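Once you've had a glance at the structure underneath, I'll fire off some questions.
All protein chains but one are shown in place.
Our next item is chain A:
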Amino acid sequence: MTKSILFVGVGGQGIILASKILTEGLVKFGYDVKMSEVHGMAQRGGSVTTQVRFGEKVYSPLIGYGEADVLVAFEKVEAARWTNYLKEGGTMVINDYEIYSLPVLIGKEEYPQDVIEKISDKIEHVKVFKAAEIAESLGNIKVQNIVLLGALIKALGLENLDWASVIKDVLPEKMHEINIKAIEAGMNI
């Protein structure tokens, strides 16, 4: 059975790296995997997504409406923006973190204050983390993407695989320690 994961967030949050580590791990553990990302204009502070699908044999790299088993939102209004991609009964992993877009900054639009509550009202399986705080306590706010990846791995029930070895495969040596801590922190919350 093919599983579909949708990563959503804002350009610059490290979504592509998190989905790359997930993808390399899934390959290492014997799955067929496809991953799709969007480059270019969207990266300039825009809304960004990557899609990962894995299983025995995967055809389409794309996920349609109502097809994501897990939706990982690196920023909380992005969770609300992409909700219609979540499968009925699917899981949302949300980073309780705000990034104001320019229309909000210049006062043309408003940033809603009760996003997580409203999502939790409608969706049964919602897991909310303050990944930035966890990452900061580990010593680098930038690894919040890997904390979220850990949380996603747990939501997928794949926490028994050797993810530390995947981090060692993908990242340069000086980044191993903090990223292994981050992924473990994500899996343990």
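In this section, a contact is a pair of C-beta atoms (placed from the backbone, for glycine too) under 8 Å apart; a residue touches a chain by one contact, two chains touch by 3 or more; residues count from 1.
The rule we apply is simple: contacts and distances are computed from a predicted model.
Participant: Between "cytochrome-c oxidase", "Indolepyruvate oxidoreductase subunit IorA", "Xanthine dehydrogenase subunit D" or "Hydrogenase", which matches the UniProt record of the unshown chain?
Facilitator: "Indolepyruvate oxidoreductase subunit IorA"
Participant: Touching the left-out chain: which of A:35, A:151 or A:167?
Facilitator: That would be A:35, which touches the missing chain.
Participant: From the list A:18, A:77, A:167 or A:187, which touches the chain that is not on show?
Facilitator: Final answer for the missing-chain contact: A:77.
Participant: If you put the missing chain back, which residues of chain A would it touch?
Facilitator: On the side of chain A, residues 10-11, 23-24, 27, 32-47, 58-67, 77-78, 80-81, 83-84, 86, 88, 100-112, 114-115, 118-119, 122-123, 141 touch the unshown chain.
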